[in-house]
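All protein chains of the complex are present and in place, except for one that has been dropped.
Naming follows writing order (A, B and C), and every chain is counted from residue 1.
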Amino acid sequence: MLDTIFFYLFALLTLLGAVLTITRRSAVHSAISLIVSLVGVAGLFLLQRAEFLFAVQIVLYIGGIMLLFLFVIMLVNLDRAERERQFSKAWWLALACVVGVGAEIAYFLTKGPAAFQFPPGAASPGVASAAAGGNVERLADALFSEYLLPFEMASLLLLVAVVGSVILAKKRI
Amino acid sequence: MTTAVPLSWYLILSAILFGLGVAGFVFRRNIITVFMSIELMLNAVNLSFVAFSYQLRQTDGHIYTFFVMVVAAAEAAVGLAIILTVFKNRATLEIDEVSDLKN
Amino acid sequence: MSQYYTATDHFVLVPAIMLALFGCAILLFDFWVFPEPKQRKWLLAFLALGEAFAGYGLWQQHTYIAGQGIAELTAFQGSLVVDGFSLFFNWMFIAAASIVALMSYRYLEVEGEHHGEYYSLILLAQCGMYFLASGADLITLFVGLELMALCFYIMVGFLRSDKRSNEAAMKYLLLGGFSSGFLAYGFSLLYGLSGSTKLSEIGVAIARRDPADPVLLLAMVTTTVGLLFKISAVPFHMWAPDAYEGAPTTVTAYLSVGSKAASIAFLLRIFLGPLASARAAWEPLLVFAAIASLTVGNLAAISQHNIKRLLAYSSISHAGYMLLGLVAGNETGIKGVAVYVLVYTFTNLGVFLVIVALRREGLVGDNIDDLAGLMHKSPGYALLMLICLLSLAGIPPTAGFIGKYYIFLSLIQAGRYVLAAAAALYVAVAIYYYFRIVRSMFMSDAEDAGAMETTFGVRVAAALTGLGTLGIGIFPEPFLRFAGQSLIR
Partner (left out) sequence: MQHLWLIPTLPLAGFLVNGLAGRRASKTFVNAVAIGSVFLAFLWTVKTLFALAPLETPHIERYFTWIASGDLRIGFDFAVDRLSAVMLMVVTGVGLLIHIYAAGYMAHEGGYYRFFAFLNLFMFFMLVLVLAANYLLLFVGWEGVGLCSYLLIGFYFLRKSAADAGKKAFIVNRIGDFGFSLAVFLIFVAFGTLDFGQVFAKAASLPVEHTAGLLTAVCLLLMLGAAGKSAQVPLYVWLPDAMEGPTPVSALIHAATMVTAGVYMVARSATLFTRAPLALDVVALIGLFTAVLAASIGLVQNDIKKVFAYSTVSQLGYMFLGLGAGAFSAGIFHLVTHAFFKALLFLGAGSVIHALSGEQDLRQMGGLRSKIPVTFWTMLCAAVAIAGVPPFSGFYSKDEILLAAHHHAPWMYWVGVITAGMTAFYVFRAMFMAFFGSYRGRAHAHESPLVMTAPLMALAALSLAGGKIDVPRILEPVFPRGEAHHSPALVAISVGAGFAGIALAWLLYVVRPALAGALAERTGFLYRLLYGKYFLDEIYDALVVRPIERVSRVLLWRGMDVGLIDGAVNGAGNRAQGIGGVLRKLQSGYIRSYAVWVLAGAVLMLVTVALAGGGR
């Protein structure tokens, strides 16, 4: 019961934030709304016992990425963003597309629980405790054992990101 | 495992979030906001991964979500740097002004 | 060596390690050892060493697999797989990256953006391609794809003070992120459907499902959108002309062959692996994309004046041919796609090389008129361009013919006569715009008398691409056998 109430709460937060993100005139407002939405998603993570991801969402996404966004918005001239024209006159087509996607997805997903017959044996009941708690340990374990390779690849990815942003943004290299 | 919130709710929420991200990408005129819309889409993906993972009682989905976040971070760093160079050269962040390459 | 990093894992990873290692080495040496811009060409030696070591690693994998007589070697709990397919594509990436690096040196100097990071990015992008060609796990593939894409975003925007380069990078980045969103969404559904991120297990789970399962279809469509975007198939192609035109020409060359080949490898892995059982559902989509790509690519190329843009449209049409090989789906078809990609790699690099060689102070060299009178100025490059354009048009005895031949053959064997006829029709259209370039080269008089300034690297690259294009055309047998080994399953 409590789960449901929290789900609604966080879902509302997520959707509200998302709608505001794409409708607010000012880029700063958009960014702040996005943070609200991300907090909602973080809450949903927590609700599903993904404590590690909850932390990452707060620290990396909100604390890192969104800060970067805000920083850049401040760096470039803010006034221009204020004057941004919002929706174009013939926005109906794009809306139709979006509604189309939404309808399709909703149609598929509300087809009932039949759509989510997990393959037999896919769920691992033996580690049910994992979902109940100890998630962080298990994740850490997986990252350095089974998923060692993508973990190391991620380091390359971040290296490229560092090199790239230095090259592109620095005046003289 | 009893859960009060069925999987499909999460998936529908994820789909709506994805749709909103797409809408933001298509509607918005400010490059940074457009870029933020991509973050919305990626969050939708994360949400569905975590939901699946929760139902399957696995951690694979969590791992994937983690990597999506890392990718998002790297992409954001490079993307914002590119947006800064665009701004430096054109003094605008209106997306439709950046349309010299065409036909 | 622990349980999670065994000797096999290491053996499989060696080429990627070498690429990454030398990529980092270039960054360090650029900073500490070669601070002077003039010295930066020595970084090429590092790149060459990296490629050589990576090649050695590949060669060992090659001989090991052949010696043991096994089909594939898996590592990292099935996340990476070395088989004929991955080896074939990785050899191609080595060739592509080396040739691109060889032609880059003087070009970047002329552009005034000759930095060591460029070579590092070439290697790191190739590292991403390595994982795309050998990955067998959604996470590995996704991170590999993003690694490659990120390197390309940066390289496309490498001319920082050039408005067009910025714009190209921004468009590529935003649309790339957009499509990655679709791809990741599809992956999340695939994961939900199967409860695994390993391609083989996903395949098993999907084969057991009802093929008309709506969620499966949604997963398939979103994945397809992401993949088709990467190979720039219509209607997801629109980033390509803009990115190709705005990017530095050497990067365009790398983008058009490296990224395209890696994405095709990725696409084949997905469609012939986990999605193989849903063939009935995705085949019409690919037919549509292929025909649309042929139509838009070929017809739009007719009225272009910028060669890079023209080649972008032509590369869209080539993506259509590659898709047709997958549509045919038989052994000839898959082999045909592999051959086609190989041929396309050498040929397209050759064309871009000539454009790069034209670049000097005061001449951009990407307009068709800039090629005017090339025959007078430097007959060797004109000849190379002629051979490569003939190859792109698919005229025997150049390599391009062999590629198209296999695609057509596979379509006919599969009984797809209408598709074969349509493809043949577009070959006829394509000759038209390729020959526009030929005419400009051979028939017009040069508008400026400036001689071409080429470097040793460019000349070596020219020889390699020329030999590749003619060699595959005239002696295709070894290459065909090589491609034949690359068949998945």
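By our rule, a contact is a pair of C-beta atoms (placed from the backbone, for glycine too) under 8 Å apart; a residue touches a chain by one contact, two chains touch by 3 or more.
On a predicted model such as this, the values are computed, not experimentally measured, just so you know.
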Contacting the left-out chain in the complete assembly, out of C:Y118, C:F152, C:F178 or C:F346: C:F178
Residue touching the undisplayed chain, where the options are C:F29, C:F187, C:F229 or C:Y344: C:F229
Contacting the left-out chain in the complete assembly, out of C:M238, C:L363 or C:L487: C:M238
Contact residue for the chain not shown (choose from C:T332, C:T454 or C:T469): C:T332
Sole contact to the chain not displayed, among C:A52, C:V204 or C:L299: C:L299
Positions on chain B where the hidden chain makes contact: 22, 25-27, 34, 95-96, 98-103
Where the unshown chain meets chain C, residue by residue: 170-171, 174-175, 178-179, 182, 211-214, 217-218, 220-222, 224-225, 228-229, 235-236, 238-239, 241-242, 281-282, 284-285, 288, 295-296, 299-303, 332, 375-376, 379-380, 383, 390, 395-397, 402, 405, 408-409, 412, 420-421, 424-425, 427-429, 431-432, 435, 438-439, 442-445, 474-477, 480
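By our rule, only the chains that are shown with their structure count from here on.
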Pair sharing more residue contacts (C-beta pairs) when A-B is set against B-C: A-B
Chain centre separation in whole Å, for chain C relative to chain A (CA means): 31
Where chain B and chain C are represented by their mean Cα positions, the distance between them in whole Å: 26
Set of chain A residues in contact with two or more other chains: 105, 109, 115-116, 118, 122-123, 147, 150, 154, 157, 160-161, 164, 167-168
Touching two or more other chains - residues of chain B: 11, 18, 21-22, 35, 51, 53, 55-56, 58, 60, 63, 67, 70-71, 74-75, 78, 82-83, 85
Residues of chain A defined as touching chain C within the complex: 104-105, 107-109, 111, 115-116, 118-119, 122-123, 144-150, 153-154, 156-157, 159-161, 163-164, 167-168, 173
Parts of chain B lying in touch with chain A, wherever the complex brings them together: 1, 3-13, 15-24, 26-30, 32-33, 35-37, 39-40, 43, 46-47, 50-51, 53-60, 62-63, 65-67, 69-78, 80-85, 87, 91-94
Contacting residues of chain C [partner chain A, same complex]: 3-5, 9, 13, 20, 24, 27, 76-77, 79-80, 115, 117, 120-121, 124, 127, 131, 137, 139-140, 143-144, 146-147, 150-151, 153-154, 157-158, 160, 192-196, 205, 208, 213-215, 217-218
